[in-house]
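A single protein chain has been removed from this complex, and every other one stays in its place.
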Amino acid sequence: MAETFSVTVRLFAVFREALGASALTREVAPGTTVGGLLAQLIAEHPGLDGAEKAVSFSVNRVYASAETVLQAGDEVAFIPPVSGGQLSHGERQMSSRR
Amino acid sequence: MAETFSVTVRLFAVFREALGASALTREVAPGTTVGGLLAQLIAEHPGLDGAEKAVSFSVNRVYASAETVLQAGDEVAFIPPVSGGQLSHGERQMSSRR
Amino acid sequence: MTTADIIAAGVFRILERPITADELIPHVLTDAYGAVATFSGTVRNHARGKHVTGLAYEAYPEMAEAEMRKIAAEVYAQWPDCRVAMLHRIGKLDIGEVSVAIAVATPHRKESFEACEFAINRLKETVPIWKKEAYDDGEVWVEGVAPSAEGASAGSA
Partner (left out) sequence: MTTADIIAAGVFRILERPITADELIPHVLTDAYGAVATFSGTVRNHARGKHVTGLAYEAYPEMAEAEMRKIAAEVYAQWPDCRVAMLHRIGKLDIGEVSVAIAVATPHRKESFEACEFAINRLKETVPIWKKEAYDDGEVWVEGVAPSAEGASAGSA
């Protein structure tokens, strides 16, 4: 088995509360994806049940897909839905990337 | 000839400068219109040449048409084009009363 | 409160002192509102292709404040759940100083922008305030929009 390496995980909102930490250093195996790391954490922390549903990911402070393969020293974060807020009366905000 | 009565004339911007006063009390004959009063003032003050072109009128602090017949005690004003300002780059403001 | 009461209690003022948009916020924000849009008009150093060296505003104050209240009534007719307030400064202003400030508070943000933009556009059309710009080579009363008589024909002579 190849040697593991460490990544930094920044934890916010529900993740911070469930893990009782705002950051942690995690050893991961080569080839681990951001989504895979989240699956590990969810398996270890029952308080995160369902947390994977709407989450987005960042790697090194840039939004990244779940399939992004981690590199040594990466800073990873799981991004719950951002606070958003209602655009207008009775209207749910529409997300439209331009 | 019927008795005259007095109205107050408030003067602003080009009118104030041309007449050298910010207000005056004016005797007018019954039946005089706001537009007629302006014509009198223009005839008396060559500095107002052309001032009638874009002016609007108010009577008792409400916009009024040139044909409005003055009543004793009325407060009249000649309203040059309001300062407006450009709505947008390269675009002249469009006036649309709703 | 009726709309008339709300307008009567509102802030619609011609002032001969520096003004800011933020000073209007306490007058429009309630605990039920989550959004405040403001507009500040400031004195630019260029206008009509010329370098502006100074500027003075003059108003018909009583009528200007009355016209601001009419605009508030128009705003409340279109956006019933909001509050609007407006200030316009008169006298001499320096480059960069605020000449007009409007604030609108609403429950959600879209309406705050819409109502604030409507209010400043109407103010520029109907409120009797005039601007004299000074340039390097003279000064002039800036010609803008001729307000029309309520309802019917334009008041042009």
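For clarity, chains are labelled A, B and C in written order, and residue numbers in each chain start from 1.
Methods note: a contact is a pair of C-beta atoms (placed from the backbone, for glycine too) under 8 Å apart; a residue touches a chain by one contact, two chains touch by 3 or more.
These numbers were taken from a predicted model, which means no experiment stands behind them.
When the full complex is taken into account, the listed residue touching the unshown chain is C:A37, out of C:A37, C:A72 or C:I129. By the touch definition given at the top, subunit A reaches the unshown chain through residues 10, 12-14, 16, 35, 38-39, 52-58, 61-66, 77, 79-85, 87, 93, 95, 97-98.
Along subunit C, the points of touch with the absent chain fall at residues 20-22, 25, 29, 31-46, 95-96, 105, 107, 109-110, 112-113, 116-117, 120.
By definition in this document, only the chains that are shown with their structure count from here on.
Centroids built from CA atoms put subunit C at 47 Å from subunit A.
Per-chain Cα centroids separate subunit B from subunit C by 22 Å. Centre-to-centre spacing of subunit A and subunit B amounts to 68 Å, using the average Cα coordinate of each chain.
Residues of subunit A in contact with two or more other chains: none.
Taken residue by residue, subunit C touches two or more other chains at no position, since every residue touches fewer.
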